[in-house]
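Here the complex is missing a single protein chain, while all its other protein chains stay put.
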Amino acid sequence: MSSTSGSATADKPKSEDSSVPQRPSEALSKDECLELFRLLYLARYFDVRLIKEKKRGRLRGTLYSSHNQEAVLVGSLFGLQANDWISPIHRDMPAFFLKDIRAGWRNPERKGMSIEEVCCQVWGKVGSPGRARDNWSHIGKRDAKIIHSTSMLAGTIPVAAGVVLADKLNGGNSVVLTFNGEGSTAQGIFHEAINFAAVHKLPVITIVENNQWAYGTPTELEYSLPDFARRADGYGIPGLIADGQDVFDVYDKVMQAVEYARAGNGPSIVECKTFRAYGHGDHDDDRAVRYREPDQVEKGRERDPIAVCRKKLIEKGYLKGEAAKKFFAEGKNAAEVTDEDFPPEVVEYLKEGIEFALKSPVPDEAEGAMWVFKENA
Amino acid sequence: MSSTSGSATADKPKSEDSSVPQRPSEALSKDECLELFRLLYLARYFDVRLIKEKKRGRLRGTLYSSHNQEAVLVGSLFGLQANDWISPIHRDMPAFFLKDIRAGWRNPERKGMSIEEVCCQVWGKVGSPGRARDNWSHIGKRDAKIIHSTSMLAGTIPVAAGVVLADKLNGGNSVVLTFNGEGSTAQGIFHEAINFAAVHKLPVITIVENNQWAYGTPTELEYSLPDFARRADGYGIPGLIADGQDVFDVYDKVMQAVEYARAGNGPSIVECKTFRAYGHGDHDDDRAVRYREPDQVEKGRERDPIAVCRKKLIEKGYLKGEAAKKFFAEGKNAAEVTDEDFPPEVVEYLKEGIEFALKSPVPDEAEGAMWVFKENA
Amino acid sequence: MSATVTEAPIALKKNYLSALKEALFEEMAGNADMICMGEDIGLLGGAFGVTEGLQKEFGAHRVMDMPISEAAIIGASVGAALNGKTVMAEMQFIDFISCGFDQIVNMMATYHYRTAGEVNLPIVVRGPAGAYGGGALYHSQMNEAWFCHSPGLKVVCPSTPYDAKGMMKAALRDGNPVLFYEIKELYRKREIEEELPVDDYIVPLGKAAIRREGKDVTFVSYGQNVYHCLEAATQLAEEGITAEVIDIRSLVPLDEETIVNSIAKTNRVVVVNEAPMTCGFAGELVARISDSAFEYLDAPPVRVTRMDTPVPWAKPLETYVLPSVDKIVTAAKRVVKF
Partner (left out) sequence: MSATVTEAPIALKKNYLSALKEALFEEMAGNADMICMGEDIGLLGGAFGVTEGLQKEFGAHRVMDMPISEAAIIGASVGAALNGKTVMAEMQFIDFISCGFDQIVNMMATYHYRTAGEVNLPIVVRGPAGAYGGGALYHSQMNEAWFCHSPGLKVVCPSTPYDAKGMMKAALRDGNPVLFYEIKELYRKREIEEELPVDDYIVPLGKAAIRREGKDVTFVSYGQNVYHCLEAATQLAEEGITAEVIDIRSLVPLDEETIVNSIAKTNRVVVVNEAPMTCGFAGELVARISDSAFEYLDAPPVRVTRMDTPVPWAKPLETYVLPSVDKIVTAAKRVVKF
């Protein structure tokens, strides 16, 4: 018996793709900071438009609003390299088009999913990466390095671990961000996957979007820790806490985790403290006011991520004068905002996506029986 | 919405059964200490006899030897009250008759399983509490407050949580000890159950028999912590470490956990550091020498729990002169010991159990189709 | 079952969901040892509202909001039941039962067997099930066959408010673990609302119901497909073919007698369910019919099931793979002409 350590480490990771330098938010350029601001608007506008479309009865399925949680998505994804992987879940619809968006909003070459693809998914059209075979957030695309989730919460984490294990075996140094609600962490698979990743030091970063509610259940009935991040201690891995309303703090904490993982040190958990703005899903908006105290909701929504970002940009001197006073989506509900509250390029971008989706055909019924198995020649 | 705290706490627990005073091992009487010593012999002898019977081909099924781990079982169980529950697993066969054995080895009134019942189970006879319908450690008895496990590791922990939840709802103050190998803790259900128990402060004590191997896999491939007990930190619950070779230390740590739980503070984990003497099961004895270094095995078995206990008793002055030199099972393998190495009452006790089992009939074949459902009148 | 508008005050008509809720309220009130466990069943009152008001009425210690841990919900239910409680365990959608699968098939199903009858588990695991609503792969399942294949579990699926209430009560008093498939598309379906008895009643598990009489072909089904069968029967009647519609209601135990008696009369049978075909309960029905009613059969027993695919999201695809009135009519004509 030569060795009892069967860790799946191949040769040392090569740094093949270092197009995105790992920098703390302090070192981000003015343009980058302003881009983060715009991306928050983009994420918010996407959500707002879907809420409106949904209310008008033009969409099937359930919309799990990401309102007030945009900084978690934007901040987490901003520093990733194109070769990194992500696995978003129900509340993360904007993540699909935000991945690698730094490569250019309309750049057809970028790794990631186009707004057209995402809209086709929402509208149930063939242009969706999954040809509308599964709903809403259940998409993905191997080439875009976006892993497909099922509905079963936390079920994507072991898959993510397997994905980066394969990259590691091939000598790559990609990392994967898995997104999860805090409630989902009670699933057994969460434990199995993180334990496995910890043993093999796999670069799996678990982003916990702690929005303080899991459907109609508050955190104190989901886990028994003052800070969820302390769950990491049970695996001997880092557990970071980010201010989920502050896109810069999220960016910094996730980048710390990414660098740690990319250096071969293994997994970590980043708890992003935030608050769910509406009901669990759009079907639940009315009931949510019954199980949540109004002042809790008010307090949870006090620090709109767009406002927090605006304040920082003003402090940094990146936004001033007229520019600082333009576009005020923050603090407003979907019903209250208008297109004027958003930068025109944001409105434009999404409009194009929606138009593309509306023009696309629905899949032919016979596709229902296709692709159960891969056919072998 | 009146309250967001749905914890299942009924009225304050009543201390209805305080027949066993909670005392540190320092405060145990001489008789109690000597009894602990005898119980170690009893557990060892049971194992030894089964190994011999198995070698002679007189038993079906697999024997998972508890050799060298007896202090974990004896020490954990010694301070329990009759109303407390336990759930042993594959390596814990002696636990079935050790529960509540303080009430008298032959006391038919005691809560717990008699040696006859346990032997009937091993020999596949109708006298087994499960009428030999499932094998070896897969027995239990509701009246004895012993929970039945399946083969699926860690699967009994949520059941244990439900059992004490029911007691708590009834105003009782029982606790439950679940026994688990360290490898089993990688199961998702371990996480779900402990998280649930932590949220509701259920008196579930997870004894982790860390014998450093899970079948052919060493701990470093099972989890990534210097001390397994640190897993508790991830749930915000106490994680205690006991010297699993020292019955007094196990007793003390488990009693701390029991008192903590009985006072309504909730679950905890007690890691008992020990070492597996033989192969995983008797079928594996030969192969185990291939995956474990001889010096690791030697070192792991250096501190035989019987020897450790003897030393303490001599120090305490409870064993002296001739008495201290009698009976030396310690450090010897099953093949080497003889009945002379054990106190005669130990040999006698087990002999009676085996004889009873041998005389008992096997179940009638038609029982195979019975008790699939409870019949309703 | 009747969809006719009567003069009775509308307040007395109950939908399928209210019927279930009433059953839970009444059993909780009548059995101090009964508890409920599930995700979001307390504060929220359940994703669909089946447990609405229950926690307020009976307290958080008897109606527990659980972490998102299906396996722990089942396991803890087993422990509580073994220690004297009657447990209602909710799966938020029956699809998620796969996350607690081991605890169901290996722990819960076998407990009575393993203990030679010492322990029995009065547990009802219930949850919303079924397709046709655009729920896609993970909010549309009818996965009852897995559990019919796990000895020790009873498996039932009511299709009317009357049965929903009566079977829920029977299940909670049965003493065995019962998997209770609620059809979410029926929860608030107006057409099937009906008056329920004021007095306590149960619908015994293991008795089928004949929903329509006929003599040319027997439809055997349960859940939503019962309504498809009824509609198909209406259409066929126009062509002079009369179909008998059996709603088995309970899969395990199964009322074979009612089925065989019907086939003895019609000599033809179409079995309909919405689960995937292979190893589904429709196949089991065909196998039992082949065994017990072979001599009566003038045509092969035919299955109308979901194709062997998941349930896709996009509506045309969903419709394509699921059983429908048209498919049943076609199958019926095939066997009648055989």
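So that you can tell them apart, the chains are marked A, B and C in the order they are listed, and the count of residues begins at 1 in each.
Just so it is clear, a residue touches a chain if its C-beta (ideal position, glycine included) is under 8 Å from a C-beta of that chain, and two chains touch if they have at least 3 such contacts.
Note that this is a predicted model, so its numbers are computed, not measured.
Q: List the shown chains that the missing chain touches in the full complex.
A: Spelled out, the missing chain touches these shown chains: A, B, C.
Q: Who touches the missing chain here, B:Tyr41, B:Phe78, B:Tyr223 or B:Tyr260?
A: B:Tyr223
Q: Would you mind spotting which of A:Ala160, A:Val254 or A:Val270 touches the chain that isn't drawn?
A: In the complete complex, the chain left out is touched by residue A:Ala160.
Q: Looking at C:Asn31, C:Asn106, C:Thr242 or C:Thr319, which residue reaches the missing chain?
A: Residue touching the absent chain, from the options given: C:Asn106.
Q: Where the complex has a chain not shown, which of B:Leu40, B:Leu80 or B:Ala132 is the residue touching it?
A: B:Ala132
Q: Identify the residues of chain C touching the omitted chain, counting contacts across the whole complex.
A: Touching the missing chain: residues 95, 98-99, 101-102, 105-106, 109-110, 113-114, 137-138, 143, 145-146, 148-152, 252, 275-276, 278-284, 286-287, 290-291, 294, 299-303, 307-310, 312.
Q: On chain A, where is the contact patch with the chain that was removed from view?
A: 1, 3-10, 129-131, 133-134, 138, 140-142, 147-148, 150-152, 155-167, 169-170, 188-189, 192-193, 195-196, 199-200, 367, 370-374, 376
Q: State which residues belonging to chain B touch the missing partner chain.
A: With respect to the unshown chain, the touching residues of chain B are 60-61, 124, 131-135, 138, 150-153, 183-184, 186-189, 214-218, 221-223, 287, 291, 362-369, 372.
As a convention for this text, only the chains that are shown with their structure count from here on.
Q: Which chain's mean C-alpha position is the greatest distance from chain C's?
A: Most distant chain from chain C: B.
Q: From the mean C-alpha coordinate of chain B to that of chain C, what's the distance rounded to whole Å?
A: 42
Q: How far is the middle of chain A from the middle of chain C, if each middle is the mean of its Cα atoms, in Å?
A: Centre-to-centre distance between chain A and chain C: 37 Å.
Q: Residues of chain C that contact two or more other chains, please.
A: If we look for residues of chain C contacting two or more partner chains, we find 42-43, 65-67, 69, 71-72.
Q: Give the residues of chain A touching no fewer than two other chains, as numbers and ranges.
A: 186-189, 218, 221-223, 291
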